[in-house]
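Structure first, commentary second.
Now for subunit A:
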Amino acid sequence: MNRESILKVEGVGKSFGGLEILRNITFDVKKGERIGIIGPNGAGKTTFYNLLAGDLDPSKGTIYYCGQNITNLPNYKRANIGIVRTFQKNNLLTDLTVLDNLLLVLQRKEGLGNVWFKPRVEKHYSILFEKARELLSKWGLEKQTHKIVKSLSYGEQRQIEILLGIATDPKVLLLDEPTAGMSQAETNYIVNLLHTLPKELTLMIIEHDLEVVFGLSDRMIVLYNGGILVDGDPQIVRNDKRVNDIYIGQGESLSASS
Partner candidate 1 sequence: MKGNHSIKFLFIFLLMALSPFFLSLFHLNLLIEILILGIFALSLNLLVGYTGLVSLGHAAFFGIGAYASGIVAKELSPNLIATLPVSLLVSILVSSIIGMFCMKVSGFYFLMLTLAFSQMIYSFIHQSTDLTGGTNGLSGIPSPQLGGVDFSNPVFLYYLILLIFAAVFTGLSVLVRSPFGQVLIGIRENETRMKSMGYNTTLYKYSSFIIAGALGGVAGSLYTNFNGFISPSDVYWTMSGSVLIMVIIGGAGTMAGPVLGAGLIVILETIVSSYTNMWMLIIGVIFILFVVFFPKGIVGIGNSLVNNLAKSKPLYNESKPEAVYKKDA
Partner candidate 2 sequence: MNKNVLITLITACLLFLGACGNSAIQSTSGTNEKTESSSGGNESIKIGALLPNSGVYASLGKNLNRGMELYFEEINWEVEGKKIEIINEDSEADPQVSLRKTRKLIEQDNIDILTGTVSTAVAYAIRDEVDSKRMPFLVSHAGGNDLTRSKRSDYIWRSSFSSWQIGNSMGEWAYENVGKKIYLTAADYAFGKEVSAAFKEAYTAAGGKIAGEVYPPLENNDYSSYLTTISGSDADAVYAFFAGSDAVRFVQQYEQYGVKEKMPLIGSGWLVSEDLRASQGNASEGTLAATFWDYNLQTDENKKFVTAYEKKYGERPTLESLEGYDAARIIAEAVKSLKGDVSDSKKVVDAFSEVNFQSPRGEFKFDKETHHVIQDMYITKAKLVDGKSENEVIGTVKQVKDPGK
């Protein structure tokens, strides 16, 4: 396991007003790692993503990406260099079609000089359309191609949420509860698709469904009260007493979900 580091977080903290949401977070992500992030509600998981994706600036600490300091890089630039997030609540362009949503992601690399003097139709941008179709068929959404997003079922919208993240061509993909609110069948479908993602893609998953997160991760980080409680092998986390205490306090049991 001697892989190169891709994302490094050093002493990062975040406070709102006087309230400290995250404190002294430090860890190192290797390329291709699959990291599950768990923790009770209010542990600061989504805030942590906001810091990584650049939607919020940290109050303290430094974030490195491929050795570069990106602590104050705006979110869209991070997305461009490969740190891409999805949202806990579906955050889509709901009045546009599925295809339009996807094309907007794919066309980003076209460059400003090439994008304003001809309509975005298949005739002029056939490569984009091909790529979009390919992705949609891989995700079993080809029938939905021309539907308005808000007319789709919740599960399908959730799928598109993840698909948009993947289509952004990430090096590090931050998934925020990808299967939240889905039925068991839908969840299985998504998990299978996530398993097919390329090995070199670094994946971080916030997930409440412990079965899902243990199934996908090769490393776990447990956040509790704004700090890292445990960081390590899923097996270690599963047997950690403190972690179990927290989850038992919430009426769940780690060992029950194998």
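By our rule, contacts are C-beta pairs under 8 Å (C-beta built on N, C-alpha and C of every residue); 3 or more make two chains touch, one makes a residue touch a chain; residues count from 1.
Selection criteria: all candidates are chains of the complex that A comes from, given by their letters.
Values in this document were obtained by computation on a predicted structure and should not be read as measured data.
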Original post:
Out of the numbered options 1 or 2, which touches subunit A in the complex?
Top reply: 1
Subject >> Contacting residues of subunit A [partner candidate 1, same complex] >> reply: 53, 55, 74-77, 79-80, 84-85, 87, 91-96, 100, 103-105, 107-108, 110, 112, 114-121, 125, 140-141, 143-144, 146-148, 151-153, 155-156, 164-165, 168, 183, 185-186, 188-189, 192
